[in-house]
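Every protein chain except one is present and positioned as in the full complex.
Let's look at subunit A:
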Amino acid sequence: MGTTASQLGKDMLSEYQELTFLTKQEILLAHKRFTELLTKDEKDLPNTRVPMDRILTLPELKSNPFRKRICDVFSTSEYKDGGLTFEDFLDLLSAFSDSATLEIKSHYAFRIFDFDDDGTLDCGDLEKLVNCLTGETDDTRLTPEEMRQLINNILEESDIDKDGTVNLSEFQHVISRSPDFVSSFKIVL
């Protein structure tokens, strides 16, 4: 708390270092990039919340199909508008950093993929997820028949307890056996 937007105190810096996976340089860089997003009069206010559409102009997020979900998940806004404060932004970078653990990464990945925020990945979530991956337009989308087959496949493989949805532990089970998840679930400024 109490960060003026223009500079970052030394004790704040060490606190952020303790609470996130980021190094000092990374935090400073993140601060610089974040203040660039602020308008002139916002710079003097502490704890400004940058709206989602301005966050999405960052090149690191611009071409990511899950950019809106990422903002939603990391936002602590009470209005659920996906706006990020500097600390939310640090949270985001920490989860996507090199040194974050598989546990953390898979947890956030699960929440990003859980489009309706109900705690499990059901058929609707999976369909949205696949559409994000293949592209949203009509000619890039899979046909309904293919989609049905695909979702059946996913559930057959990873829905271990056969309740028709993929829950967090099942998701983490799948993720833990993928060698390159940690290296690909990464956003570095």
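The definition used in the following text is that a residue touches a chain if its C-beta (ideal position, glycine included) is under 8 Å from a C-beta of that chain, and two chains touch if they have at least 3 such contacts; residues count from 1.
Assume contacts and distances are computed from a predicted model.
Chemist: Missing chain's UniProt protein name, "MED17", "E2 ubiquitin-conjugating protein mms2", "Cytochrome b-c1 complex subunit 2, mitochondrial" or "Transmembrane channel-like protein"?
Modeler: From the listed options "MED17", "E2 ubiquitin-conjugating protein mms2", "Cytochrome b-c1 complex subunit 2, mitochondrial" or "Transmembrane channel-like protein", the omitted chain resolves to "Transmembrane channel-like protein".
Chemist: Which positions on subunit A touch the chain that was left off?
Modeler: So the residues of subunit A touching the missing chain come out as 16-21, 23, 59-60, 62-66, 73-76, 78, 80, 87-88, 90-91, 94, 96, 98-99, 101, 103-104, 107-111, 113, 117-120, 122-123, 126, 129-130, 132-135, 140, 142, 146, 149-150, 152-158, 160-165, 167-169, 171, 174-175, 177-178, 180-181, 184-188.
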